[in-house]
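Of the protein chains in this complex, one is absent; all others appear in place.
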Amino acid sequence: MGGKLFAVIVILIALASAVPIINHTFLGATVAPPEDISTHGAEIDKQLDETMVEAGLSFLAAQLVLGFFVWQFGGRKNGPLKNFPGGAKYLVIAALLLVGAEAIALGAMGTKAWAKVYFQPASADALPIQVQAGQFAFYFRYPGPDGKFGGIHPEKIDEGNANFFGLDPENDIPARDDITSGELVVPVNKEVHLMMHAKDVGHSFYVRELRIQQDFVPGLDLALHFTATKIGKYEIVCTQLCGLGHYNMKAYLSVVSQDDFDKWLKSQAN
Amino acid sequence: MSQTSVQAAHHTAPTGFIRKHVFSLDHKVIGIQYYGLALVAVVTGMVLSWIMRIHLVWPNSPIPGLQFLSKVGAPGGVVTPEYYLSLMTMHGTLMVFFVLTNAPFAAFGNYFLPIQIGAEDMAFPRFNMMSFWTTFVAFCILISAFFVGDGPPLSGWTAYAPLSAVGPDSGPGQGLGQTLWGLSIFVFCIASLLGSLNFIATTLDLRTKGMTLARMPICTWAWFITSCISLLAFAVLMPACLLLILDRIAGTSFFVPSGLNVSDHLQPHQGGSPLLWQHLFWFFGHPEVYIAILPAIGIVTHILINSMRKPMLSHRVLIYCMMAIGFLSYMVWGHHMFLSGMNPFSALVFSFPTLMITIPATIMTLIWLGSLYGSNLRINAASLFCLGFISMFVSGGVSGFFLAQPSIDIYLHATYFVVGHFHMVMGVAAIFGVFAGTYFWFPKATGRMMNETLGRLHFWFSFIGTYCIFMPFHYLGLAGNVRRYSAFTDDFLVPLVPVHKFITYAALFTGAAQLIFIFNLFYSRFKGAPAAANPWEATSLEWSTPSSPPPFDNFAGQHPVVYHDPYQYGVKTASGADYVMQTSPEKILTT
Partner (left out) sequence: MATTLQPPQTKLERKTRPNDGGIGGGFRLLVPEAGDLRAVADPKGEPTRTGIWVGLAAIAMTFAALTSALYVREGAATDWHHIVLPPILWFNTVALIASSVTLELAWKQVAAFMRGQISSRSRAMLWLNLTLILGLLFVIGQYVAWLKLRAQGLYLPTNPNSSFFYLLTGVHAVHVLGGLGGLSRVQLKFRGIAGPLRRSTMDATSYYWHFMGSLWLYLLFILWLKL
């Protein structure tokens, strides 16, 4: 009896698990990635879908076979013992071929998607913006008309006076026209070269809609580049445990038209 | 005096309560001690997880009594954001180290490995005793973090630098609490190394006559392979913890770079590398998760064979798969670091062996499934947990397939998808292996049976309950729900709270169901039905000891001789039984 019950339950669980994956909803919430607004995200989404199909089918097949065999042979007393046709040999070969092929195919596909994000440097005319992550906020810096960033002096950081980056405009000329903002405003369809700086501990930069995520490592100069393709307001959240305010550490990404962006930048400079 | 009796008079029977039950050299007592410690750790860890889950969905509700554990961390019983992270850190540390390394490996392995190979005890009984008590000391040091300074550390069980290395500036609990954590893990490493040393020497050198390596039961193989992995992995974690402690108290800069402004304090460190910590930690950390799962694989396979009354399709292939997993586990640590800032090319290099580990795991799964075909599968609490293990191993393994690919990891890293993955394989599958082992071997260790009805009830609640808890974690991950958050206040997280509520209810229900197990365990110890010598009609040596529990030297001065391979089930015998014990000189009839 226990065998048949197990078979029924495991099959029900497997089928029930698949439903939210197919429907993209669970208990009223949407449980799927949001719409992709990046230029490189399509490959990632395709990869995710392909993997979901293969993993999903493997999952269902395994659970169904488990349930089926337990239904048939669970509680069986003194029946003739049989070996699975072919024994271990064909199963090993099947595993090698199926999984091997899947792994190689997905690996190859994934390399392209990964390369687009990481192996191509930002183009020369990408908009340079610097982001500093610190406990517990993101600050962004635009280079201003001179196109140059002023130096960062950690000992000069003074949040009370809004000197988040520790700039020294008195002695450091390029720092004078730098624009600091608590919001990341970018023009639509323009590549952004985001230079990442960590002020204190490890943090991470994650925008779901842009399909990007990258850790900030104190002491390392890291960078991301992306192009946003849809105007709107999106959340940037920290995904690397950084202390008690980690859950609250976020900023907004505002993707606006080029005109709006120019207007905004001008207003910030004043 | 003959050579063999030199071995037999290895140690004389202990007398007195302390020698028999506290500072015992007997591997069986030490195994029970490890099990007991793991039980205390798992209950503590589980309670911590309840507090976490309650706080996540009812953040302003007080948890009665918590203010007595920490006035600062939970004023009026309401968990602060920092205390949530401290509880989370302790939950992870307790579960990974003191439960998953202790129970399937140290507890069951210590108890049954020597018996299964026909030895009187481990090769180094004094080291064995030291190894348990050192683990106990490590546990005490860890727990003391609850009661010192401003509480336990909040950097997670992974303790990434510089958060963990700069000291109290980075947050509450990052002072004394973090140093105690580092010290506790350092001591735990010593204990683990001693334990692994014992397992390896015992397996290689103390096998009785006729017990070749090929005739060892599969759980013995699993413990042996695990101890080899464990030896090399903990030997790397130890210096890593030492370096962390030095950065914290001696002003060195192994992991902390220059120019950090933490809470308006300029840190004095110069030139260290946070990535170095990650490399060292995960070089240990990835083999560690296989240390957690391989013994459970061994235990489940062993029990399943007995329940099916027929051997697996190939004993040898399963062992090769375990070896392959052990070997590959050392090559994949970078898959925890795809987005860490290490060279992006390395990500592809690490991704390949990670995907390749799927192959032995799939082969094992197919062999389990294929072996079920045509079997006479007995259904009882132990075998149900084995079947549940297979189901969970598949579920957890499949989600790993996503995370192994760096491009997908860009989206899923640090989300609940990861948390769902590792909880299914470690938090459920490995624990199911421990449950299966408990129900199966309880009669041998105590001479009594556990209550079968309660066992099945425990299984059904746990199986359905854990699916209800951890399957939705994957859905949350697909929605981008970030992990290690103490509250869900971001715009995109608020709509997901109903899912979290469902999970919390499931967690509390499943947690409560574990009380059935704990009750069963202790009740049966004293009032359980007396067990026959070999109630499961099993073949391996532990069922051939003269009593249950076995005498202090396991075989009452005799040295068993092994005549058969470990899984002679479904055979024809003169006595009519469908199995032959390894130590039985009885010949198997062909046709």
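Here are a few things to note about the model shown:
Just so it is clear, A and B label the chains in written order, and each chain counts residues from 1 on its own.
Note that a contact is a pair of C-beta atoms (placed from the backbone, for glycine too) under 8 Å apart; a residue touches a chain by one contact, two chains touch by 3 or more.
These numbers were taken from a predicted model, which means no experiment stands behind them.
Within the entire complex, contacts from the absent chain reach the displayed chains B. One of B:H91, B:H279, B:R378 or B:R448 touches the chain omitted from the figure, and that residue is B:H279.
Taking the complete complex into account, B:A240 is the one of B:A106, B:L163, B:M216 or B:A240 that touches the chain left out. Residue in contact with the omitted chain (choice from B:L206, B:I225 or B:A445): B:L206.
Shown as candidates are B:Y35, B:F105, B:F254 or B:F417; the residue that touches the absent chain is B:F254. Taking the whole complex into account, subunit B touches the unshown chain at residues 1, 3-7, 9-10, 12, 123-124, 193, 196-198, 200-202, 204-206, 231-232, 234-236, 238-240, 242-243, 246, 250-254, 258, 270-273, 275-276, 279-280, 283.
The rule we apply is simple: only the chains that are shown with their structure count from here on.
If you average the CA atoms of subunit A and of subunit B, the two centres end up 30 Å from each other. Against subunit A, in their complex, subunit B makes its touches with residues 80-82, 85, 154-156, 160-163, 166, 170-172, 256-264, 266, 271-275, 308-310, 313-314, 317, 339-341, 344-345, 347-348, 351-352, 355-356, 358-359, 362-363, 365-367, 369-380, 384, 387, 390-391, 394-395, 398-399, 401-402, 405-408, 410-411, 413-415, 456, 460, 463-464, 467, 471-472, 475-476, 478-480, 482-492, 495-496, 498-499, 502, 570. Interface residues of subunit A, counted against subunit B in their complex, comprise 1-3, 5-6, 9-10, 13, 17, 20-21, 26-34, 43-44, 47-48, 51-52, 54-56, 58-59, 62-63, 65-66, 69-70, 73-84, 87-88, 91-92, 94-96, 98-100, 103, 106-107, 110-111, 113-114, 117-119, 134-135, 154-155, 157, 159, 166, 199-202, 204, 206, 208, 211-220, 222, 235, 237-248, 250.
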